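The complex is shown incomplete by one protein chain, all other protein chains being positioned as in the whole.
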Amino acid sequence: MTHPTVPLRRYVGIFAALILLTGLTVVIAFFDLGGGRLHALNAIAAITIAVTKALLVVLYFMHVRYSSRLTWIFVGAGVFWFVIMIVLTLADYLSRGWFPTPGSWSS
Amino acid sequence: MSDAPHEPRQHYLNCDYSVRSWLLTTDHKRIGILYLVSISAFFVLGGVMAGLLRLELLTPHGDLVQAETYNKFFTMHGITMIFFFLIPSIPAVLGNFLVPIMIGARDLAFPKINLLSWYVYTLGAAFTVVAMVTGGVDTGWTFYTPYSSTYANTNVILTALGVFITGFSSILTGLNFVVTIHKMRAPGLTWFRLPLFIWAHYATALIMLLGTPVVAITILLVALERGLGIGIFDPAIGGDPVLFQHLFWFYSHPAVYIMILPSMGVMSELVACFSRKRVFGYAFVAGSSMAIAVLGFLVWGHHMFVSSQSMYAGIIFSLLSFLVAIPSAVKVFNWTATMYKGSISLQTPMLYAFGFVGLFTIGGLTGLFLATLAVDVHVHDTYFVVAHFHYIMVGGAIMGFLGGLHFWWPKITGRMYPDAWGRLAAVILFVGFNMTFFPQFVLGFLGMPRRYHVYPPEFQMLNVLSTAGAVILGLGYVLPALYLAWSIFKGKPAGDNPWGATGLEWHTPSPPPTFNFEQTPVVREEAYAYDSQLEGHRV
Amino acid sequence: MWPQVTQALRLVPEQASTVAGQVDALFLFLVAITVFFTGLIFLLVVVFALKYRRRSDDERPKAIHGSLVLEAFWTVVPLGIALAIFVWGTYLYYVISRPPAAAMEIYVVGKQWMWKLQHPTGQREINELHVPVNRPVRLTMTSEDVIHSFYVPAFRIKADVVPGKYTSTWFEATKTGEYHLFCAEYCGTSHAVMGGRIVVMEPAEYERWLTGGASAESLPAAGEALFARLACNTCHKSDGSGRGPSLVGKFGKTERLASGETVVVDESYVRESILNPQAKITTGYPPIMPTFKGLVTEDQLLQLIAYIKSLKMDGQAKP
Partner (left out) sequence: MSEHSAQVAHQFDDATQQYEASTLGMWAFLITEIMFFGGLFAGFFVYILGHAAAFAEGSRHLDLALGTVNTLVLLGSSLTMALAVRGAQRGDRRGQVLFLVLTIILGVAFLGIKGLEYAHKFEQHLVPGPLFRMEGPHAQSAQLFFSFYFAMTGVHALHMIVGVGLLAWLLVNALRGRYSAEYFTPVEVSGLYWHFVDVVWIFLFPTLYLVARHV
């Protein structure tokens, strides 16, 4: 059940897309999209582009698109557990300022 | 019962006696035994440390050793027991030995990586022992910054590297189990026909894979901060010591499920075999192992309720901590229900199973005290916590390990241990354990903080009681070591299936041949099918 | 000999604060649940082990696969009990973590292996804290080196003391007497001896203790002297004509920052603005304030904060 060989054209196409997206993310970084002290919109844009590039590499270069459902589950689980760590850790840091005790992190 | 073999049958033990064949083996059974020897050595080391701690605590003022030495003792007791005994014990010994046989495979998916796992464990152990011998470390097994990164003046980096390296041994074992259980099951062995021992080890392997790397990078950052003076958790330049606690406990709470889940797997096997009955609610027991593995990653904040973590995060973690307690309760109820209308024999493994059910229930329920915000403020970092996790680790994990070791001893060595001695040791352990750790619940509620070299006089009587219990507990551990070693040479031959159990491992000779089965078995019915055992032969 | 025995046989620590009773009630409820379930499991296991002991080797009991009803029952019931405990524990935690407004301020600085406590009236104590009975006391705490934890078992309070930030807790003693003060977070060699006692006294006796001690300079007064010595007043003039904002009546208010966000002027904000001024600049002022890191100790920071707190609208410092 090894996956079919991917045509050369597709690989070069994916590579071109990756190069374009890299250029895009660098250019966008020079415009202030707002979002307050943390320039949140810049961050969201950069992360979205990075996720898109990562998906291209994972799906096509790493052949996950042609792999078994089990591989999808493994990749999904890895990303999901990373998100758990980020979300619950930030839940502490973001909510520190809400209760009127000293020691707020980033009010 | 197979008749007495005329000329000795070839099996994984007598096929090659050379030391080289042991040190370069890729046979999962031999690697299991290599691990058994290594972790037993560390159990003795950790046990000696525990004995010294209890001796010191006989009197309120520190008159056995200096404060610094006491701190090094409790640190080494923690590191040795957790990283070098509890985490590897059942997965690396019983898991390595049994997972391939139970699923009808010739070996694990990556035998060479399995041997690498043992060498990585030994390398990490070497670092830690060198650190201990050349001055020890006194940061506690938790390595909290800024003490560990800036203020401690003991071998923190050396020990951190030792723990860092040993973490990869756990990762490699987890990786091997996950791939093996997915890809190398015998024909007919669907997921819901798997023994619950395998389900528990699958859940444990997931935690090993998803949690261990985070403590690896955290310990590495502490070593970098200490070694190169770069500030990562250093409050002087804006770093946050509480961030270390977040990253550390992200792994270290799931690690306690690495320690208890395999014991739960052993428990399902023991209760089913010695009640001669299917496990009640098989799917729920299997599902609760997976639920514990997933929920176990969401609750680490209950270690940090008083650490200036925000109150709202505390409330979230408290709620999630209550949810993770439910699957454990479901398991205990299912084991008890399995015994209903069974045919229960009180041989040694079953006594350890009873010990597990009783002590794990107390350990689990006292965990609810610590998950309750208002109560945790009072009992956090006191002996109440020490008693709670010893009820889970010793009452749960070690009882499960000893129960499993006795249950599969005839399969591993082909010899039977003396059951009377076995039962005696189990009872002594149960009594000694309770006498050691139950008084600590009271000490904790009275407010005696943990990791104290000296304590106020009013706590002395309970501490004396606890030390007395520790002596009995220590004796209790010596007994199995003696009669199990004795049984290797003098024990009577055990035959292929001394307990009349149903697992695939009981359908191959004891001790098994190097490739486990003459030809790959085909599985046609559910696990624990004791009721249909007598009619036709299964395989 | 008898007092030792009775004290040694004690199962419940002294209840010496307003919250102690409530925490103990919740604790005993949890003990009851533990005893009930452990007893239930113990009973079932013993009864089954005896009633269904194996009579002959080839005995094969009938297979029982399981029952959905039972599984649902012993999932939902423990869940219900767990949530009940959670709600009670969280409610109690929420109630006991909000200090009453008129609480007496005590500043605590933890340092490797001693507690330094400062009263607003200037008294400084090492490992000891004298407080009046039936009066809420709010502790604002920090550490000079590693993490410690301020733990008074008799009051059922515990709060980590973290370097680089302020943490706080409070208590209201209800019984006079002496109570243990422990450090609960491992902090190195003498972690076990880093403790002391909280002495709770009748109000009259407390007043006598206050005046009896060496007449130390009150905290705000010490802060004012330091404010002048460090030349803070050259920029922070009370009438607001200096290059820095006037600090009169600012404590507790909400300030608008240059970055557009707002921040409450509390102990942490004052501390951060002294040690790392550029972090949060108030609108309309240039970021020219130099950092005082290394020039001010933790105790001096607390003095400055006490002084700034005392700058009420009518302009002069009040003891």
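Letters A, B and C mark the chains in the order given here, with residues in each chain numbered from 1 onward.
We adopt the following convention: a residue touches a chain if its C-beta (ideal position, glycine included) is under 8 Å from a C-beta of that chain, and two chains touch if they have at least 3 such contacts.
Since we're looking at a predicted model, the values are computed, not measured.
Undergrad: Could you tell me which displayed chains border the chain that was left out of the figure?
TA: Spelled out, the missing chain touches these shown chains: A, B, C.
Undergrad: Can you tell me which of B:L115, B:V163 or B:M184 touches the chain that was removed from the display?
TA: Result: among the candidates, B:M184 touches the missing chain.
Undergrad: May I ask you to list the residues on chain B that touch the chain which is not drawn?
TA: Counting only chain B, the missing chain is touched by 100, 105-111, 113, 171, 174-176, 178-180, 182-184, 209-214, 216-218, 221, 224-225, 228-232, 237-240, 243, 246-247, 250, 515, 520.
Undergrad: So which bits of chain A touch the chain we can't see?
TA: Counting over the whole complex, chain A touches the hidden chain at residues 1-2, 5-6, 8, 11-12, 14-15, 18-19, 22, 25-26, 29-32, 37-39, 42, 46-47, 49-50, 53-54, 57-58, 60-63, 67-68, 70-71, 74-75, 77-79, 81-82, 85-86, 89-90, 93-94, 105-106.
Undergrad: For chain C, which residues touch the unseen chain?
TA: Within chain C, the residues touching the omitted chain are 276-279, 287, 291, 293.
Operating definition for what follows: only the chains that are shown with their structure count from here on.
Undergrad: By the document's touch definition, which label belongs to this structure's chain graph: line, ring, star, complete, or other?
TA: Graph shape here is complete: every pair of chains touches.
Undergrad: Looking only at C-beta pairs in contact, point me to the busier pair out of A-B and A-C.
TA: Here the pair linked by more C-beta pairs in contact is A-B.
Undergrad: What whole-Å value do you get for the distance between chain A and chain B if each is reduced to the mean of its CA atoms?
TA: A distance of 36 Å separates the two centres.
Undergrad: Could you grab the centroid distance between chain A and chain C? Build each centroid from C-alpha atoms only and quote it in angstrom.
TA: Distance between chain centres, rounded to whole Å: 39 Å.
Undergrad: Indicate the residues of chain C shared as contacts by at least two other chains.
TA: 97, 162, 165, 167
Undergrad: Tell me, which residues of chain B touch at least two other chains?
TA: Each of 240, 242, 308, 311 in chain B touches at least two other chains.
Undergrad: Quick check on the complex: what are the chain A residues that touch chain C?
TA: It is residues 36-37, 99-104, 107 of chain A that touch chain C.
Undergrad: Considering only the defined contacts, which chain C positions touch chain B in the complex?
TA: Touch residues, chain C against chain B: 4, 7-13, 22-23, 26-27, 30, 33-34, 37-38, 41-42, 44-45, 48-49, 52-55, 57-67, 70-71, 74-75, 78-79, 82-83, 85-86, 88-90, 92-94, 96-97, 112, 145-147, 149, 151, 153-154, 156-160, 162-165, 167, 180, 182-193, 276.
Undergrad: Under the stated contact criterion, what part of chain A meets chain B in this complex?
TA: 70, 77-78, 81, 84-85, 88-89, 91-93, 95-96, 98-99, 101, 103, 105
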